[in-house]
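The other protein chains are all here in position, but one chain of the complex has been omitted.
Chain lettering (A, B and C) follows the sequence in which the chains are written, and residue indices restart at 1 in each chain.
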Amino acid sequence: MITATIVEAWLQRTAAVLDENKSYLTDLDAAIGDADHGVNIARGFGAVVQKLAAQPGQSLGALFKTAGMTLMSTVGGASGMLYGNFFLKAAGVAGDRHALTDAELLAVLEAGRDGIIQRGRAEPGDKTMIDAWTPALAALRASLEAGQPPAAALDACVAAAEEGMRATIPLQARKGRASYLGERSIGHQDPGATSTYLILRALAETLATASDEM
Amino acid sequence: MITATIVEAWLQRTAAVLDENKSYLTDLDAAIGDADHGVNIARGFGAVVQKLAAQPGQSLGALFKTAGMTLMSTVGGASGMLYGNFFLKAAGVAGDRHALTDAELLAVLEAGRDGIIQRGRAEPGDKTMIDAWTPALAALRASLEAGQPPAAALDACVAAAEEGMRATIPLQARKGRASYLGERSIGHQDPGATSTYLILRALAETLATASDEM
Amino acid sequence: MKKLINAIDAVITEQMEGMALAHADLLRVNLEPKFIVRADAPVADKVALVSGGGSGHEPLHGGFVGMGMLAGACPGEIFTSPTPDQMYACGLAVNSGAGVLLIVKNYTGDVLSFETAAELLHGDGVPVRTVLVDDDVAVKDSLYTAGRRGVGGTVIVEKIAGAAAEAGYDLAQVAELAQRVSISSRSMGMALTSCTTPAAGKPTFELGDDEIEIGIGIHGEPGQRRMPITDADAITTLLAEEILDDGAYTRTVRSFDPDAGDWVEQTLTSAPFQPGDRVIALVNSMGGTPASELYTVYRKLAHICEARNITIARRLIGAYITSLEMQGCSITLTRADDEMLRLWDAPVHTPALRWGV
Partner (left out) sequence: MKKLINAIDAVITEQMEGMALAHADLLRVNLEPKFIVRADAPVADKVALVSGGGSGHEPLHGGFVGMGMLAGACPGEIFTSPTPDQMYACGLAVNSGAGVLLIVKNYTGDVLSFETAAELLHGDGVPVRTVLVDDDVAVKDSLYTAGRRGVGGTVIVEKIAGAAAEAGYDLAQVAELAQRVSISSRSMGMALTSCTTPAAGKPTFELGDDEIEIGIGIHGEPGQRRMPITDADAITTLLAEEILDDGAYTRTVRSFDPDAGDWVEQTLTSAPFQPGDRVIALVNSMGGTPASELYTVYRKLAHICEARNITIARRLIGAYITSLEMQGCSITLTRADDEMLRLWDAPVHTPALRWGV
C-alpha cells in the first residue's frame, strides 16, 4: 500500500531532486525555450513541500489538490499549469483515500497524465513532457498487468520515461515555446520531458526506500 | 616673406598631420575627456582646406577668417571654438596683407593666442592648449629678438611647444572637460596642447620646405 | 550581471512598490497575489480590461494601467507567465459588473493560465471574455507550432480596446474589436544583444560581436535565424518586408463565451497588407536601444511604406514592449479603420502612455 506518508516523501524527494537539477533543467530550457524551467519548477515543488508540512494528515485527494493548486500559483509558465493540472486530476481519482494499491496508483497517474493532455492538447511526438509520461505509464501498466512486483514495474516505468525523454532529442517541437524554433529545436532534449523523468524516478526511489524500511 | 601660398600649404599640412594623428589625439581625449578631439579637429581642418581651395587668391586676413569661421562651424566642442577664435583674431592682425614678415607672423600668432585666452580664460598651468601656445610663442619671440634666422626661431618655437605639451602630463586640469576628473587628470597629456604642438610643427616644416624650394 | 536590483527574489515586488509610490494617482498595487489595478477600479458600468504576462517587458503591462487602457495587469516572474490566482483576484478587483476582457498573449503558459482564470471568474458569476494576441510573423505556420507569439500588437490592442471600454462599449463589443485589432496586427523583431534574467545571471543566448538575431520573441529566446550584423536600413527593410509580404494567416482561436459558459473555437484569417492600407506603426526598443536609433529605423520604415502606398496614419516610437535590457527593435503594423484611429486618438492616462489629458 502506498500511504500518504509515502506520497509526501515522494514529493519531498521530487523537490530535492528538482532543486539539484535546477541549472540542468534551466540550461535545457535555455537551448529551446526561455531558460526558466528548472528555476520555476524547483520553486514550485519547494512550495508544495512547505504547504504540505503545514497541513498534515490530509487525505490523498486533499494532498494532491494542495500540490496542484500550489504548483499552479507558484510555478508560472506552461509546465506550472500542466503539472498543476496533473495533481488536480490525480486528486479527483484519489478522493478521500489515505492509501493506494498499486492499481490505484496507476489509475491516479493516468488520470493526471490525461489532465495534462486535456489542457495542453499535446500528442506523442510533439516533443513535450507527454513523450515521457505516455511510454512511462504504458510500461507501468504492462508490467503490473504482467504480474510483476511493484518495484520492477516502477523500474520499467522509469526506464521508459528516460527513454522517452531521450527520444525527444531528434524531434522537432510542435507544442510549447520550443515549437517557435522550428527545425532549430531538433537535437535538444525537452526540459519538460526531463523533469517528468526526474519526478517518476523520485517516485520509484521513494517506493524502493519505503519497502526496504518495511 | 610668408606668402598666402605658404600659409595655405601650412593649413594643408596641418590637415594632413591632424588626420594622421586623429586616433592618437582622440585616445588622449578618451583618457581625460570625451574621446572626440582628434576626429573633430581633423574634420575641421579638412573642411578649411576644402573651403580655401574653392576661394583662391584671398588676402591673408580673408584666408584666416575663412579658416576661423570654418573651424567654428565644423569642429564643435571647446577646441573648435578656441581654434576658430585663434584664426579670427589672427585675421584681424593680418588684414589685407598677402604676405607677412617674420615679425608680422609673430604678431599674428600672438593675436590668435590672445583670442584663445580671451574666450577660454585659461591660465598657464591649467592643462590646456595654452600650455603649449605660451612657451612656444615666447620662444619664437625670444629667438627672433635675438636675431636668429627664422628657421632656427621656428625650431625653438616647436621645441618649446613640445616641451609645454609634455609638461601638461603632471598637471591637474583646471579648465575644460578634463577638470571634472580632478586628480585623475594627472598623468595624462592634454589633447589640445598636443594638437597645438602638431599645428606649430606643421608650420615650421612648411616654412622649411618653402625656403628649401627658394 | 549588472542591474539596478536588490535581492533577486524581490525584483518584481520592489518594482511594483516603486510604481505604487510613483503613480499613486493612477494605480494601486497588490502584492499577494501580485496585480496592479487602476486607482479608481472598479469603474462603474465600464468593461474592465485585464492583461498580464511574464515580467521583463516593461512598460507592458503595468505601465499601461490607467484611464483609457488597462483596468488591471498581472505580472509574472521574469519571462514567466503569471498564475491563474493572480488573474482571478485581479479580475474580481476590477469587475464593475460590466465584465472583464482578458487579453492573452499567445504563449502556452499564458494561455493555460488565463484559461483557468477565465473558468474561475465565470464560476464566480463574472462576465468574462478572452482575446488572443498572436502577431509575430517570425512564426510561420500555426499548424505545427503553438501558433504565432503575442508581441507588439498587444500594445495596440490594449490602447484601442481600452479606449472602447472607456467609451462604454459592452463586453462583447470590446472583445470583438480587440480581436479585430489583434488579427490586423503583424510584428517582427530582432536583437543586437541578448539579455540576462536576474535568476539566470548570464545572457539567455550568446551572440557574436558581429551577429544579430532575427525573428526573436520577447523572452530572450533564440530567434528564427542569425545573420551577420548589417546597417539600420537593411535591418529595417528585412523586418518590414517580413511583415508586408506576409500572406494570409489562418489560425484556430479558442475564446471563452460567457453565454455558453464554455470555450468556443473560431477560425480567423489575417489578410495581408495591401496598397492603400492605413496603419498604426510601432517602432519599439527591446529595452537597451535608445530612442535615437529608433528614429533611424522609423525613417526607413516610412520610406518603405510610402513606396508601397501604405499610409502610416499614427505612430509610436519608443520602448513599449521590451526584453529587459536587450538591444534591438521590433516593428508592428496594425491595419486601422476609422473606428480604430478614433479610439487610438482617445485620451489615455497611464504611466507609459499618455495623451489627451
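Keep in mind that, in the parts below, contacts are C-beta pairs under 8 Å (C-beta built on N, C-alpha and C of every residue); 3 or more make two chains touch, one makes a residue touch a chain.
Given the structure is predicted, the values throughout are model-derived calculations rather than measurements.
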- When the whole complex is taken into account, which chains on show are touched by the absent chain? B, C
- Which one, B:G61, B:G77, B:P150 or B:P191, makes contact with the chain that was left out? B:G77
- Could you list which residues of chain C touch the chain missing from the display? 2-7, 11, 14-19, 21-22, 55-56, 58-59, 63, 192-193, 209, 212, 229, 231-233, 235-236, 287-299, 302, 315, 317, 319, 322, 324-325, 327, 329, 351-352, 354-357
- Had the left-out chain been drawn, it would touch chain B at residues 26, 30, 33-36, 39-40, 72-82, 119-120, 172-177, 179-182, 184
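By our rule, only the chains that are shown with their structure count from here on.
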- Query: Most remote chain relative to chain C, going by C-alpha centroids?
  - Reply: B
- Query: If you average the CA atoms of chain B and of chain C, how far apart do the two points sit, in angstrom?
  - Reply: 57
- Note on the structure: Rounded to the nearest Å, the gap separating the Cα centres of chain A and chain C is 32
- When centres are defined as mean Cα positions, the distance from chain A to chain B in whole Å is 77
